[in-house]
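Below, a portion of the complex is reproduced, with chain positions unchanged.
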Amino acid sequence: MIGMDEKLSFFKDGLRLDGRLPDELRPIKVEVGVLARADGSCYMEMGENKVIAAVYGPREVHPRHLQEVTRAIVRYRYNMASFSVEERKRPGPDRRSYEVSKVSREALEPVILTSYFPRSVVDVFVEVLQADAGTRTAGINAASVALADAGIPMRSLISSCAAGKVDGEIVLDPMKLEDNFGEADVPIAMNPSGEITLLQMDGRLSKEELQRALELAKAGCQQIYEIQRKVLIDRYSHMDDMGSCDEVVAEEEI
Amino acid sequence: MSDVVMAEIRKDYLYHLMLKGERADGRAFDEYREISLETGLIRKADGSALVRLGKTTVMVGVKIQPGEPFSDTPNKGVIITNAELVPLASPSFEPGPPNEVGIELARVVDRGVRESGAIDLESLCITPGEKVWIVFIDVHILDDCGNLMDASSLGAIAALMTATVPAAQYALGEDYPLPVKDVPVATTAVEFGDSVIFDPDTDEESVADTKLTVITTADGSICGMQKSRPGFISQDQIYRIVDIACERAKEIREKFLEV
């Protein structure tokens, strides 16, 4: 384990320790429709992060008192497998995963047309199989695709990634090492028009650095959106006249 | 159904007020309710603060006790922050372990204290790898009339700034004031239509599309942010909120937290 005392350099010849440019995402791998039982699903790798998302619903709400008469409720459960992190994690939710679940749900809820399905629930489950900084954003990306795969009417997809600060420089999509010893982390999520639905930040940034971080993360989200879009097009390309996932997901608002 | 109807009516009312540039209690959009702060009321705690933000009332107690460090930070003290949304404070709070709202509140308060570097954790090491000071920050909500984030964060830093490390009690030398190196202040705004309203009360919170908390340090840096509620926010609005948040935080810091 590297102590805080030893000065760790995060750059070598202008590249990051894993060879990326400062504004470069880690490699992304997506598969849609990977689970038989779920109504929609998506497996996603972002660097060493491996997450899988499933969507069930719209379905009946249990317990009943959670029902909303004018709209579907959305539930989101982010969960880490015990073996997904260096030191084995006790099974079950901890305080961090409750917070991640809450902000992830709030990141997706604005694009789900919940008023189409009063008294029902849309359940989103995200399992982290391997974690390496960025699991919440990977989870949101996978969940967004899984929602589309489940045919849940949405205004648009949601794409998510983080920017960080290491060695005084703003970088895109920090990996574990950069996150642990870096100076700030800013995960965001947004729709294709750049409207933000998730924003968290910890560390220490000036206003100018925050601005740079948001710009960088926004550019990252746009790249991710293209990947999400492509995988959904491929998934539905066997259907007639369907060239864009934007037709799969509902576009008008009620 | 009637709850839904009432919420719609209230939203309408507040919205129309806002179009006229007004809030139900007459405040400007970027104006805080009256703040009062009393420290040291709880003698059994090592630090305490009672914060009132309008009618919102929060008691924060700090206890400092020796304990074991985390294995990956053997020479650092530990901060543990908890928030209790006890059912005394609101008809919507229920008994039981903290739900996601209480957990988020505790984690955002914690983030401000931790990320600002307010507490020098290395100074809280007693014997490396064996014994360090554990700082418990317990946020006890007494009356929820809106904007618990700012009230709780203010209570936490005020309680820490007036806290004593009870070394004598554990035969670890003389008591000394907990060293506090920075003064994080949380400032929260909600968005409603296109307007941004600071220090929202319960009604304003309940009709807001989105909420953004910005925590700033004494030198004007940002050390924590948290968007909550399912709504959109644009980059421009973020920057606008950050700008005003820095100003408000500075005023609060000067008025209540200057030594």
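First chain written, first letter: the chains are A and B, and each begins at residue 1.
Here, a contact is a pair of C-beta atoms (placed from the backbone, for glycine too) under 8 Å apart; a residue touches a chain by one contact, two chains touch by 3 or more.
The model shown is predicted, which means the values in this text are computed figures rather than measured ones.
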Chain composition of the complete assembly in this structure file: A x3, B x3
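As a working rule, only the chains that are shown with their structure count from here on.
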Subunit A and subunit B, separation of their C-alpha mean positions in angstrom: 27
Subunit A partner contacts - residues on subunit B that touch it in the complex: 1, 4, 72, 98-101, 103-104, 106-107, 111, 114-117, 212, 217, 220-235, 238-239, 242-243, 246
Sites on subunit A touched by subunit B in the complex: 1, 69-70, 95-96, 98-99, 101-103, 105-107, 109-110, 186, 191, 194-207, 210-211, 214, 218
